[in-house]
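One protein chain is absent from this view; the other protein chains keep their places.
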Amino acid sequence: MPYVNIKITKEGATAEQKAQLIHGVTRMLQDILGKNPQTTCVVIEEVDTDNWGIGGESITVRRKREREAKK
Amino acid sequence: MPYVNIKITKEGATAEQKAQLIHGVTRMLQDILGKNPQTTCVVIEEVDTDNWGIGGESITVRRKREREAKK
Amino acid sequence: MPYVNIKITKEGATAEQKAQLIHGVTRMLQDILGKNPQTTCVVIEEVDTDNWGIGGESITVRRKREREAKK
Amino acid sequence: MPYVNIKITKEGATAEQKAQLIHGVTRMLQDILGKNPQTTCVVIEEVDTDNWGIGGESITVRRKREREAKK
Amino acid sequence: MPYVNIKITKEGATAEQKAQLIHGVTRMLQDILGKNPQTTCVVIEEVDTDNWGIGGESITVRRKREREAKK
Partner (left out) sequence: MPYVNIKITKEGATAEQKAQLIHGVTRMLQDILGKNPQTTCVVIEEVDTDNWGIGGESITVRRKREREAKK
């Protein structure tokens, strides 16, 4: 019955990786809290990098700066 | 003033069905709790079946298994 | 499998009213979208009136003004 | 460390406008509550007008009515 | 930078169990998606059993029925 919402930036997570997350989080709630996996719900949301901010700037801007720093 | 967020899998809900949900939930909050419908906000989010898990597996995998079971 | 989150102000909704909401929203998702009620999850959150704002002011302030207007 | 989720209708907000929102909200949490901007997270979600309801109708319907009223 | 929101019913999860969840989910996002744990944010919300519904009934009602079935 737990509900888990995972928000990540849309940067290419594969269906396989998302399946691993769903499986792993569901099992963790069973192992730690004894929650019934049959009704554990996991929803993954992938957010455009323009729409995610941290430190007052968007991830789009941050990624660009990181790429330029590597040049 | 209530805020309702409905998450469903993206499996073809029509604009008409979504309009029915918005209307129905708004009226229900008015009938049961006396909430003013003018400021009741309903947001429907449709989530890719790869991104929704229940019972430790994605809906994509579950739907595939259900289809195969019917063969 | 739908997940519904209903946020209302904490102004005395009873367990009976909340049970009606849970029942009604679950049935509505079954009637309109054919969703299996057994896995429909409804979470109601009651928010302190200091913590809810609309029109740029908190509900606490709005309720106070409404009461004074009635005097 | 605060987490801010802003939901708006998908009606053409630009990357520049979203960057301003991210910057502004982050600074506001620093100014008012002393929160460290480095770990303030802002997520903007843009919702289809069919999926957003207020006053019991979708924004799609409301916008159409507003346009017709202007004719 | 991921944001994870875990909603469970308020039925006595300890600070130790919640710390395990925070630690486990953060590591899982690092292992599976390479996310930086320093900015991964996990928020656990514990919801009153009157306010959580599944299968059209509240958890309060379900737990009561389960207890009676055991007698």
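First chain written, first letter: the chains are A, B, C, D and E, and each begins at residue 1.
Just so we're on the same page, contacts are C-beta pairs under 8 Å (C-beta built on N, C-alpha and C of every residue); 3 or more make two chains touch, one makes a residue touch a chain.
Fair warning: this is a prediction, and the values are worked out from it, not measured in the lab.
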Residues in chain C touching the chain absent from view: 7, 45, 47, 50-58, 60-61
Contacts of chain D with the absent chain, listed as residue ranges: 1-9, 13, 17, 20-21, 24-25, 28-29, 32-33, 35, 39, 52, 54, 59
Touch list for chain E against the chain that is not drawn: 15, 18-19, 21-23, 25-27, 37-46
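Simple rule for what comes next: only the chains that are shown with their structure count from here on.
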Set of chains adjacent to chain B and to chain C: A
Remotest chain, chain E as reference, centres from CA atoms: D
Centroid spacing, where centroids are CA-atom means, of chain D and chain E in whole angstrom: 27
Touching two or more other chains - residues of chain C: 1, 3, 21, 25, 39, 41, 43
Contact graph of the chains (line, ring, star, complete, other): other
